[in-house]
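All protein chains of the complex are present and in place, except for one that has been dropped.
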Amino acid sequence: MKTIIMLTVFILLAGSRVLFAGETIAVDTGTTAWMLTSTTLVLLMVPGLALFYGGLVRTKNVIGTMMHSFAAMSIIGVIWAICGYSMCFGDSHGWCGWNWDFFFLKGIDASVNAETRIPDLVFAMFQGKFAIITPALIAGAFAERVKFRGYCVFIAIWSLVVYNPLAHWVWGGGFLTGTAIDFAGGTVIHISAGVAGLVLALYLGARRGYPKIAMHPNNLVMTLTGAGLLWVGWFGFNAGSSVASGIQTAQALTVTQVAAATGALTWILIEALLHKKATSLGFVSGMLAGLVVITPAAGDVQVAGAIALGIIASIVCYGAVIAKGKLKYDDTLDVFGIHGMAGIIGAIGLTFFLRPMDGRPEFLTQLWYQTQGVLISIVYAGVVTFVLAVIIEKTIGLKLNETDEMSGMDHSLHSEHGYGLLNLN
Amino acid sequence: MKTIIMLTVFILLAGSRVLFAGETIAVDTGTTAWMLTSTTLVLLMVPGLALFYGGLVRTKNVIGTMMHSFAAMSIIGVIWAICGYSMCFGDSHGWCGWNWDFFFLKGIDASVNAETRIPDLVFAMFQGKFAIITPALIAGAFAERVKFRGYCVFIAIWSLVVYNPLAHWVWGGGFLTGTAIDFAGGTVIHISAGVAGLVLALYLGARRGYPKIAMHPNNLVMTLTGAGLLWVGWFGFNAGSSVASGIQTAQALTVTQVAAATGALTWILIEALLHKKATSLGFVSGMLAGLVVITPAAGDVQVAGAIALGIIASIVCYGAVIAKGKLKYDDTLDVFGIHGMAGIIGAIGLTFFLRPMDGRPEFLTQLWYQTQGVLISIVYAGVVTFVLAVIIEKTIGLKLNETDEMSGMDHSLHSEHGYGLLNLN
Amino acid sequence: MKTIIMLTVFILLAGSRVLFAGETIAVDTGTTAWMLTSTTLVLLMVPGLALFYGGLVRTKNVIGTMMHSFAAMSIIGVIWAICGYSMCFGDSHGWCGWNWDFFFLKGIDASVNAETRIPDLVFAMFQGKFAIITPALIAGAFAERVKFRGYCVFIAIWSLVVYNPLAHWVWGGGFLTGTAIDFAGGTVIHISAGVAGLVLALYLGARRGYPKIAMHPNNLVMTLTGAGLLWVGWFGFNAGSSVASGIQTAQALTVTQVAAATGALTWILIEALLHKKATSLGFVSGMLAGLVVITPAAGDVQVAGAIALGIIASIVCYGAVIAKGKLKYDDTLDVFGIHGMAGIIGAIGLTFFLRPMDGRPEFLTQLWYQTQGVLISIVYAGVVTFVLAVIIEKTIGLKLNETDEMSGMDHSLHSEHGYGLLNLN
Amino acid sequence: MKLITAIIQTDKLERVHEALVKAEINRITVSRCTGHGRAAETDLYRGQEVAPDLISKVRIDIACNEKFTDAAVKAILESAKHGEAGQLGDGKIFITHLEECIRIRTGERGTEAI
Amino acid sequence: MKLITAIIQTDKLERVHEALVKAEINRITVSRCTGHGRAAETDLYRGQEVAPDLISKVRIDIACNEKFTDAAVKAILESAKHGEAGQLGDGKIFITHLEECIRIRTGERGTEAI
Partner (left out) sequence: MKLITAIIQTDKLERVHEALVKAEINRITVSRCTGHGRAAETDLYRGQEVAPDLISKVRIDIACNEKFTDAAVKAILESAKHGEAGQLGDGKIFITHLEECIRIRTGERGTEAI
């Protein structure tokens, strides 16, 4: 009788109307609701990033720069549904995963995950947004001097040969799964994007005139707006990575909020100390550092740890950006200086602030796991990106020629102008 | 005993604290959460649309154009709560529905739908956002040359005599309910708006100087931002239309994402082929075509179908826009070329890609149902819009006079300037 | 056996994996999902406010004004997690609450509220966003003439000595809890911010040249965008304040939508009557008045009441803004005229439109409760703000000196320019 | 050669441009400016009528040979006026002497290059 | 008639305008421009001090009759200077000869029309 009652209860209560032969997995509508929301929030980060990056370049490149984010949204959007999900979360085959069932997402059309109780498609879409945002982040490193065609091909292949394998290793059942903690993508997303950005910035060389000519943000209002959307979207990014709607979700959201606030505050305090001014760009840079640093750690540290990580990340990233100025390489929007550095600090630093919990490995073991994850991510992303960049540059071309760079990407690549309002019309 | 246990379980578990006399319908907090979120997301599309449209007109009309969307938000927002919901979802009386209980939403203040298990008010608000966005879409067709007063009166009446009946027929229990598939509003929203736009564009005539004088978008950054918000909001639009938080929701979200990505990609590939440039406006146009085409189909096609529909929609809409240029009529922001055309393709084309499912009508039957829905929508919206436009133009006036058109709507209708920053202040 | 079954059901169904010794509180994933979403939506209001305010000042102050909102996000963000939550929702000690367990949110790391069934952290974060937005609102009253350093110190202390106690009294178990109805913050948020703004505007004096020199909004497009985000975010603000995902949530969302729409419509109708023009700034002012007025009332009035309150609020606020012009004091962005006035109307006016419900106090009793809440809020916020302002002005300085005011805050305080695009770059 | 600088109302740009083209003056340079003259346009700001200090205007620069000067001025005068009587704020035309004009593309100088 | 063109710092526009009005010069045309001179203003960009190449300036054009020229120049000189000693970047005044001035509204010409 117990069984009968339970089944009745299942069917009546759990809001699920799809039952499977043999096994009965009811959708948890609440968790599903939050994961759908998270998916939407992470998607919101893409226009957020477009605004953030777009506002920082010169007027003549604003559309071209925004298009980098948007292009990722569509190119990776398609690739992911076709084969990306399969490569990341299919059955493990060493270098990457694969599962013919996941091809075109056909086999998961109506399936529900037994543990999280959300439809598999929701998870696939949530993860897809991460795959979209990662190459979009890289674009900041070589902003203002890259061909659109080359960029599109680059991110498509990069996603296949760098992102998908890495995500598989860390999250999808690959050889790092279960050792390195990477809650929402410190290594997979920020370190890999940061390192790829650095490699490309170095390989493609600086913009004409850099660093002699000052290159002003064309629209800080836009950058601040984008930063706001990024903060908001990051709640989906981190809290969604719990793939639940419960206590760990709440924990992740809390530390995300605290780390972002701390990072921002730290950066403007540094500026206030050194220059007696607090800039808005400093604010959002610190905020970003805080958000990135907490990304790998969001499920596993507490408020005090988040504050500590936020402070450290802001200080180190501030230093990294200054160092770039000294070293005179042209990582246009500091993808390495902020995403790369904060990602590394977060991935390794989280070990020091882990929430006490049964069954954790020893401190040093965990520290080694983390370091290993970081190193593998750096080396793999670095090497493969370099090879890929060389191939694309030599074939279809990646770096914009000088004339087009001077006309600006908007005119030369897209035949458009960002701000018609500047003209009389 | 079974009953006792079950009742206890209900009360304790289902998060519901409101029980009704006789029947006991517990709110499904998860589904409710997602529907609340969807409502919010669809509302976000209104400022999204304001940005999208606003960026495409000339500087002197930017505020006036944004106001079209905002005005819809408030005018339809009030009308819907008073009587719109009743006309759409009240008991069927042929031309429209009506239920005095729904007047001022009084009778559903605390009721819960037995099937979806969400409060009726949530459904009413979700549907209300659709009623808001539809007239706002039309505004693009006669942008830059319409009186604000006439526009306000027009959308108020149009909503009552075109939108509400149509929605009632297709969704609210009217004569098309149960035959034509229109998951989230291909016929009700996009076709009706597209056709209404076309009629108005033809009736009101072109803007002064069109097509001789090139009319540049004043702010593509704004248009891209708006496009981003539209993509994000569309998740609420389509995935919310499942009125659930489960597998169909996930399916709708997935194909929405894929169709948008495919549409955008297709359009810029066409441009790349024909002009060797990929424009941002092309990107968002294709994205929009993809989003519109999947709207009627979102619950019933799979990933491969979404890709196919996205490609077809982008190609056809591209053609439609070119054709407009040749035919020299002035559908300012291509409401018909994009919403109308993609809506038609989606509504009919979905028949070819339906997810196999028991109990579906035969292919040809379904195709006829769909065609019928499309035709009724075109004819009804077209004729009534025309009559309405004539009446308003002849009485209070709809078309802006030439002097005011040349000064710009912002100055002549609203006494404002969009960008004070262009002046010295 | 009953117990065994129930426990099994609990564990299997309710999606909760964290059980507590002795008591077993399962997380309601649905309610949690909506509360997480609400938290995110309220956070979205902060960039929304930054855009709203930022667009209304002169070009030279756009960044400085946006920074006011962003700074609140980070400063209060940190303070709240450390001690703000404890002061508001800790055990009552008269002036404020306190609970060492809540210090750094340590003690609620994994606890779940027995009644609402959401993790306590979610509630803490949701409430934290309210604490952030309140001081950010004040900033509008003395926009364009305040030192950044002074402002930062001011909001930090104001939050501790004004906001936290007030919130504790009304919501956290203090002496007003259970008497005055303040669903989502009419007294705690809008009245306190409005009054604080008024006091500061009077104390600091007008901007140079006010009211002789016309000071134009630098970017109404931005203001409209911000208004859109505010409307969207307000759904989280009000509907989230039900701390549920059910019928009351739906009710709150509905009246929020209706009041905003009515307020906006009323304002532009007034303008149309008086000036034959309907402005976009008028639209958003009315919208804001409607949103504010419904804030204290959202859970307790119905659609008709929302319409009435929206109309009244718009009319009164319109009058208040005109009166300010006559009285010639410089509340730059009408924080008192809109937030203060509409907050007062809402808090008192709601008594007239309460949803009939068992167990309500008598009309006059309730009216007295409401008036009492309003008066206490006005007097307390007014006096403490004044004292605080004087102290800060005399020590580190709050008012910008004339030279810096003329150069603009962006240049003099932040060394930045909002719109690089105006320059050639 | 003369340099004609006209400050006109923004809503007249299209018409003035058309009039100039009709008068066979095809090359012009246009820019935004802000003027303070006798005109007082009002904006609405939250229910208050506000007369901005500085009003948006358009500046048109035309370099032309002597014999075209009168035609240009005439075209502007006719097309830039609001109504028959003109309006406060309709603008001004300034004429200065242009010593030299060089076409960058070809290096031509003088009246040829205009 | 003369055409006075002053390039000044942006934060001085309000003061210069006031000074001109006091000197009874009511009609001016103002526009944004960007200057490269000897001044070096610094912006902060992610912790680095950046001296932009081109700095925002304001350009004021005043057409006036000869007898007002000195008053106008004096008003600008006094109001546009930063501090007693002036600052690098305070700007320049350029004066050219204005051959003709026409009021569009009325068609008046010459000194009347200024």
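Letters A, B, C, D and E mark the chains in the order given here, with residues in each chain numbered from 1 onward.
As a working rule, a residue touches a chain if its C-beta (ideal position, glycine included) is under 8 Å from a C-beta of that chain, and two chains touch if they have at least 3 such contacts.
The structure displayed is predicted, hence computed values, not measured ones.
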Chains on display which the left-out chain touches in the complete complex: A, B, C, D, E
Contact partner of the left-out chain, one of A:Ala110, A:Ile157 or A:Ile213: A:Ile213
Positions on chain A contacted by the hidden chain, ascending: 60, 208-209, 213, 403, 406-408, 411, 414-417, 422-425
Touching residues on chain B - with respect to the absent chain: 213-214, 216-217, 270-271, 274-275, 277, 279, 281-282, 285, 318, 321-322, 325, 334
Chain C residues touching the omitted chain (full complex): 424
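Going forward, only the chains that are shown with their structure count from here on.
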Copy-to-copy rotation for chain D and chain E - C-alpha atoms, rounded to a multiple of 5°: 120
Fraction-based call for chain B against chain A, same above half, different below: different
Chain whose average C-alpha position is farthest from chain B's own: E
Chain D residues counted as touching two or more neighbouring chains: 10, 31-32, 34, 43-44, 52-54
Residues of chain C engaged with two or more neighbouring chains: 5, 9, 13, 28-31, 33-34, 37, 60, 62, 213, 216-217, 219, 225, 275, 277, 279, 281, 414-419, 422-423, 425
Pairwise touch network: line, ring, star, complete, or other: complete
